[in-house]
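Excluded from the complex is one protein chain; the other protein chains are retained at their positions.
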Amino acid sequence: MQEWIDSLIRGWGHDPATWPWTQFLYLAFMGLFAFIVINFAAISAGIFSWAERRVAARMQSRVGPNRVGPFGFLQWVADAVKLLLKEDLVPAEADSVLFRAAPYFMMVGFACVFVCLPFSHRLIVADMNIGIFYIIAVTALIVVGIIMSGWSSNSKWSLFGAIRSAAQIISYEIPGGMALMIPVLLAGTLSTQGIIRAQGGWPWQWFIFDNPFSFAAFFIYFISALAEGNRTPFDLPEAESELVSGYNTEYSGMRFSYFFLVEWGNMWVMSALATTMFLGGWQLPFLSPAQFDALTGFPAVAAELASLAVFAGKTLFFVFVVMWLRWTLPRIRVDQMMNMCWKYLVPASFAGVIFVAGWMLVVHAVPWLGWAMRFVLTGVATVGVAMFALRTMKNLRDTGDKFDFSSNW
Amino acid sequence: MAEQLAPPRQAPGAVGAYVKNVRDTAKSFWEGMSVTLSYMFRKPITIQYPDRTDVPVRDTIPARYRGFLEVDMDTCTACQACERACPIAVINIDILKGDGKTTPKLRMERFDIDIGKCMYCGLCVEPCPTGSIQHTREFEGAVENFDNLTLRFVPDVLHPVVPYKPPKGAEAFPRIPLGEITRALLKAWDAPRPAFPSLEETAKAAAHGKPKEGALDPAALGRQLAAKALSVKDDKPKLQKVLEEAMAGTDCGDCGYPDCFGYSDAIAQGKDTATDKCAPGGADSKSMLETILVSLKTGAVPGEPAKPAASAASAPAAEAKAEAPAGPPLSQTLPKDELYKVVLDAMAGTDCGDCEYDDCDGYTKGIVYEGQTDLNRCAPGGEDTRVKLFQIMLGTKPPPK
Amino acid sequence: MTFEEIHQRLVAKFGERVGPLAPANKDAWALVQTAAIVEVCRHLKEDPELAFDCLMNLSGVDWPKKNQIEVVYHLWSYSKRHSFILKCQLDRAKPEIASIESVWKSADWLEREQYDLLGINFTGHPDLRRIMMPDDWIGHPLLKDYKEQPEWHNITTTRDSPLDGFVRLDELRKKAAAAGAESAAPAPKKELLQ
Partner (left out) sequence: MTSPKPLEIPTMDMTSKEVLRRIEVGGDMLLNMGPQHPSTHGVINFLVQTDGEVMKRAIPEVGYLHRSLEKIGERCTYNGYMPYTDRVDYIAAMFANQGWAMAVERLLGTVVPERGEYCRVIACELNRIASHLISVGTMAMDVGAVTPFPYALREREFINDLLEELCGARLTYNYLRIGGVAFDLPTGYEEKVATFLDHFEKILDEFNRLITYNEIFIKRLAHLAPIPAQMAIDYCLVGPNLRASGVKFDVRKDLPYSIYPALQFNVPVGKGEMGTLGDAWDRFWCRVEEMRQSCRILRQCLAQIPKGGEIMAKMPRKIKIAEGTEAYSRIESARGDMQYYAVAGPGENAWRVKIRTGSFTAMGIIDALSRGLMIADLVALIASLDVVAPEIDR
């Protein structure tokens, strides 16, 4: 965005390097962007909270919140207002400073990620050249917030949740990080936009279908992301049936809403990252990044919007998958969670990195092999999706139900 | 399909176990996620009660549904069988007794059901002889204050309700559509709490109290009836009528006879000497019957008691009188038919069937003609009827329960 | 095995410490001397022919008339598919009997329950605490002469019924009516006499 501001200054007839207000303008725009991004995060989290409830309800043969606004869409606003107006209780025995501070740590760790998350071809706050590294680093701040909240609550349930969460997030950062290294290897850059540019608009150009190991890496990343986001089947830190509510047991009102804002906002983060790293991000078919850069005027705006829609579409699909998983799977136990990380995902992700490196050498030598593998994997995935759809329809008919997507919403 | 998912578990090697775990996991997730996804495309089962249903939910409830209780006072015989059947005493029926001439023999001055405490078991419905008490399909009655959950089927204590006298042999009884009465009685959500007086206040009221408005003086009435009975001493049918006057007249059958006629006839015939069988009549009926029987035996109406009988201390008075005669019990002196009337009269006459006979008449006949020795069965009559029956049949006081 | 056969075996082993088979018309039971209960139970469990491997039920029955508390043991054998009932009669003033927790584990909670509700002291029980009632509850509720305390930790144990409230309300109204406010004879809605 710096270039854009610089060009703005040049447009006003100043040289950005010498104009005395340049830095202030930078600061003002930083504040503006921060405001926009945090609001985006908060609103998307709110909308996801509504969407998750509707999706969960439908999956459970229920209706869900459908009274406030059309389809109950304003439910999240009502809930947010309620949470903001509720009394903010601090338990008498709690460490009140840490207790009050913990949600902000989580918010910071969560909001900072958005700095490097792309939204479309041009929409990104800062396209850092170490973007992925930065994202992995700042998400660790969430753990600090969770541990603070669990410890300061002075409740055993909160402490349990916090310790579980710390173990879980720190463990799963390793396979998650290693899995992200595979697209980094394939693209040769840590910049998020760079990784997207290295892919293409068609599914066979995506990194997920690049080779079997990146295919596996996608799932390793996705599982780790679920664990880092405390989503089922890794919702141990707030395991409702075991720990009451985990680390946020003692929170109420606005501070409680921060925790949930982070949880639901994280769904966007993990999905957007998956889209960026493995699914071609905002790439449009028939339009290579270079052609995209060259567009001007109305076509540029239209393509920008289209890329935004593509990116959001892919991301929202994964948000849906995250919800769908949550309402399907049981929760794993804490030792199984650790087992899974260290015995399954970590070795697999390390092996994946090594194999992808080797695969790149092979493809470099025999280029048609790379394309053949891409088409085969894409074909396999397509067949898998089709089989899944058929299986789902069979499930539906087996119990004598009719296909009905429209009624009783 | 499900069985295929769970092949017998052998103990594979480390790599085999690794691969197998991954495969099983993927496969079972595949199945599970397919099931949940398929529910996205099914109609949710939820009924959006209360406002988004095709028909009101009340109309979708089966007929046997046990909702709020409803009593149709137009067909209530005041036999109190429901009150006795209720395991948790949520029904409170209070009976005013009259002489049957100027005032009806039984009047219900209170029929309260605490539906806040009711457990909707339906046991009260079963013994009701006329189907007056029923469960409705009403279930929405939330009120802010618990005390407002009491349904008062006698709206005004100053206007007691006269019980229904079912025609003989009737099998169907008129009843207004189920639910209307209860619906009218349910209070609004924010109805004010009834202003219950404290115990002290009521005690004061009772201390100032005269005899209950509309209440009869059983002692005086008993003497009146006794005089009348003496005059028709040998005319059993007439005697039976006199005796029946002393009874509640609900034909409840609690006495074991089909109706009050049966009981009074049994006493009149001398077949039944128990005076305590009239459950609805209670202590009053008992004391009146005692008085009549005593006077029949002694040939003279017992004199005015020294102290005014207005204190309504009827039971001790009656007992005092009952002890006075030393002759054989009525069962031995009276002919069967007359005894039958006497006995029937001693019963509550609600035909409630609590005694396991169809009605008071049956019980009376049982006692008088069939040698039924259990004189404790008249539940509506309670202790009064018991005392009377024992007096008539055995000439003794009943053993303590 | 039938009740009689089991009983004969018991009598053969324990002599007069096991009473005669009661001629109860439903399920026959044998009275066992209180002191011998553990021994008898152990024999019932360990004899391979009897093999009572399960204590199904343990109940206490209070009989103030007989001044006794009866303890009733319902035994069942999964391997032989037969059952038997033992009874012990305890002094009501000091109900005490040896625990059979060492014979059947299920006796642990069953005995605790009877201790709680009837005050039977099972000597040798490893953990004889109240189980249903709070630890500081007064009295043993299933005794026939049990009187509930009016309150427990300032929580009242009774509640005023609105039915009584309405009765009191009506009394006041009637008094007011008698005092003249509504003295004009109210017109009954129906015929007085039928």
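Should a chain be cited, it is by its letter among A, B and C, assigned in written order, with residues numbered from 1 in that chain.
Throughout what follows, a contact is a pair of C-beta atoms (placed from the backbone, for glycine too) under 8 Å apart; a residue touches a chain by one contact, two chains touch by 3 or more.
Keep in mind it's a predicted model, so treat the numbers as computed, not measured.
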Partner chains on view for the chain not depicted: A, B, C
Among A:Pro233, A:Pro289 or A:Gly352, single out the residue that touches the unshown chain. A:Pro233
Just one of A:Leu74, A:Val244 or A:Ala357 touches the chain that is missing; which is it? A:Val244
Per the whole complex, from C:Ile6, C:Leu55 or C:Ala178 the residue touching the absent chain is C:Leu55
Hidden partner interface residues of chain B, rising order: 1-2, 5-6, 8-9, 21, 24-25, 27-29, 31-32, 34-36, 45, 61-62, 64-66, 85, 87, 119-123, 126-127, 135, 353-356, 377, 401
Residues in chain A touching the chain absent from view: 56, 59-62, 156, 160, 163-164, 232-233, 235-236, 239-244, 327-336, 395, 398-400
Tell me which stretches of chain C touch the chain missing from the display. 24-27, 53-57, 59, 61-62, 72, 74, 78, 81, 85, 92-95, 104-106, 108-110, 113, 117, 119, 129-143, 145-147, 149, 153
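By our rule, only the chains that are shown with their structure count from here on.
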Starting from the mean Cα coordinates of chain A and chain C, work out the distance between those two points in Å. 62
Averaged-CA centre spacing for the pair chain B and chain A, given as whole angstrom: 69
Could you tell me the distance, in whole angstrom, between the mean C-alpha positions of chain B and chain C? 31
What are the residue numbers in chain A that touch two or more other chains? none
Per-residue overlap in chain C, given as positions that touch at least 2 other chains: none
Per the contact definition, I'd like the list of chain C residues that touch chain B in the complex. 161-163, 165-175, 177-178, 182, 186, 188-194
Residues of chain B defined as touching chain C within the complex: 89-90, 92, 94, 100-104, 109-110, 112, 114, 116-117, 146-147, 149-150, 152, 156-162, 165, 194-197, 199, 201-202, 205-206, 208-210, 212-213
Show me the residue ranges of chain A that touch chain B in the complex, using the header's touch definition. 55, 57-63, 324-325, 327-329, 343-344, 388, 391-393, 395-396, 401-405, 407-408
